[in-house]
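Note that one protein chain of the assembly has been removed; the remaining protein chains are unaltered in position.
Up next is chain A:
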Amino acid sequence: MRPTTGRLAVLRSPVGASSAVLLVVLVALAVFAPILWGDRAAAIDTDSLQQGPSADHLLGTDQLGRDIFYRVLVATRLTIGLALLATVIGVVTGLVLGSIPSVLPRWAARIVTSAVNIAVAFPGLLLALFFAVIFGTGTIGAVLAIAFAITPSFARLTQTLTASVSGRDFIAAARVCGVGRFRLLTRHVLPNIAEPLVINATLAAGSALTAFAGLSFLGIGVQAPSYDWGRLLGEGLNRIYITPAPALGPAVAVVLAGLAFNLFGEAAASVHRNQQRGKATAPHEPVEDRSEGGLLTVRNLHVTFPGGIRPVRGVSFTVHNGEMIGVVGESGSGKSLTALAVSRLIEHPGRVTADRLEFNGKPVQKTQDRELGTQLAMVFQDPTTSFNPTRRIGGQLAEVSEVHQGLRRRAALGKAVDRLEAVRIPEPERRAKQYPHEFSGGMRQRAMIAMGLMGEPQLVIADEPTTALDVTVQREVLKLLARIRKDRDAAVLLISHDITVVAQTCDRVLVMYAGRIVEELPTDELFTAARHPYTTALLKAVPDLDTDRDAPLAVIPGRPPEPGEIRQGCPFAPRCPLADDQCRTQEPELETFGENHRVACWKSESELAGVR
């Protein structure tokens, strides 16, 4: 969240700003109109009864000769005041009913919850009429009626929001610390659900206002000699065919006020929904490139997001046929976005630019969906969300061949079973008829890989394919990827935060930091010849089963920068023991160093040897 989008962000949208102005005008009228014009609105003039609009009386006069324009202005206070009073009572009651189940014993909580659930089923206005009958006609009756009509939906909203917050760890943590139920509610739950509640209360105020006008109009709201807009509307309506102004004046007032509340609420809600938006940035300078490509050729790839955020900043690498390449980096290093950019999966508002981004010798942007869909397979971290939970696994796999290869349903299903067998899923025919939830996590990930194999993939991009899996399953999935590469001569791009996993399986490693590749080297040199201080520090900081237990773990001070925080100089400089002025001001380019080895660091071999 950017700091500039605070509570006042709502005023920046045209709708928010104009509704805010309207609200201010309404409040000013409610406060000052009765003081300024109270006498004129009450002045009885028997000489001018029931007149139409004129210069003296803008909206005409009523049956006692009172000026309707001033009566509308003066009625603002009572109308808005009663609507707000009803809203406050309704919201507070709803809040209490909605949150009290979390402090009550279970049986009592259940009664409250079901009572609310039943009440929610009735339309608000029906409830209001029902209560109006119970409480009797008159101002107090109408206020209570509308308040209690608002209550159920608010109680329900509070319950739902409370439930969503209650499942989070900080509530459990507070309970472990011995924080009582009541304090848990007031200090931890309510502050975290306040925002949507306030927005909904604003919307509720708008409907309370119109509902109140409705009750007064029907004659069961405000009673004479008091008057609000609804009552004025009712009085004016009797002669609407003779002079429409006396009815239209209060009607317009009701509509404007209702709109002001509703639009302000909507504007606030939309600010709350998307608090992250900004301006687009200029693309980078293109660089001439004539280097030799491979199966996948990436040169100077950038991914930019609005607000000047550039999580991938000039990444270049090549994947050759049948190679297994590992991409290692921490969160925010740009490794996953690089993979998504390669497979054309960066969504708006993200932008991808590159000097070259070619798959199989053709620019990725111009490759047909069909070609990309069958020759490039993508495996994601979470196999649970990668499948449609309502469809059978076999059908979802078959769809790939139906869409991209034009196979008939039956043939495609047959192929799906074959591919499930290829990823060593036992009883593939029975399994193909099952739904995703009937598969275990590792099984689902294998099915995901099988889906990639439905085409004839030349490249499999696996983005943290084993992070959500247990170690024993992880090994199976990694073995499967290695086997696919061996049997089908497909290239694999394995993205992982775990340098050990990559070291075990890949031929080459690309180490990414802050949106760039900082080092590229063959895996068998990783532990002996890594040069970049980040790579060497990472190797020392991660414990494995051979780490010395008596020595403290090596520590990299600080943390990796977020994409928005990258300043000039080498992004690793703030954490690097060797950093000097040059490192802090100029960013080093990725330079070739020996065979198959590229490093982006200003330091010489002898200086680097000191920290290895």
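By our rule, a residue touches a chain if its C-beta (ideal position, glycine included) is under 8 Å from a C-beta of that chain, and two chains touch if they have at least 3 such contacts; residues count from 1.
As a convention for this text, contacts and distances are computed from a predicted model.
Novice: Determine which name in "Plastocyanin", "Dipeptide/oligopeptide/nickel ABC transporter ATP-binding protein", "Aspartyl/glutamyl-tRNA(Asn/Gln) amidotransferase subunit C" or "Nucleotidyltransferase" the UniProt entry assigns to the undisplayed chain of the complex.
Specialist: "Dipeptide/oligopeptide/nickel ABC transporter ATP-binding protein"
Novice: With the missing chain put back, one of A:59, A:220 or A:537 would touch it. Which one?
Specialist: A:537
Novice: Out of A:147, A:346 or A:501, which residue would touch the omitted chain in the full complex?
Specialist: A:501
Novice: Pick out which of A:45, A:330, A:371 or A:421 touches the chain that's been left out of the picture.
Specialist: A:330
Novice: Tell me which of A:32, A:122, A:182 or A:527 is the one touching the absent chain.
Specialist: Going through A:32, A:122, A:182 or A:527 one by one, A:527 is the residue touching the chain not shown.
Novice: For review purposes, identify every residue of chain A that touches the missing chain, sorted by number.
Specialist: Residues 1, 168-170, 172-179, 187-188, 191-192, 330-331, 441, 470-475, 478-479, 482-483, 486, 497-501, 503-505, 527, 537-538, 541-547, 549, 552-557, 559-560, 575 of chain A touch the chain that is not shown.
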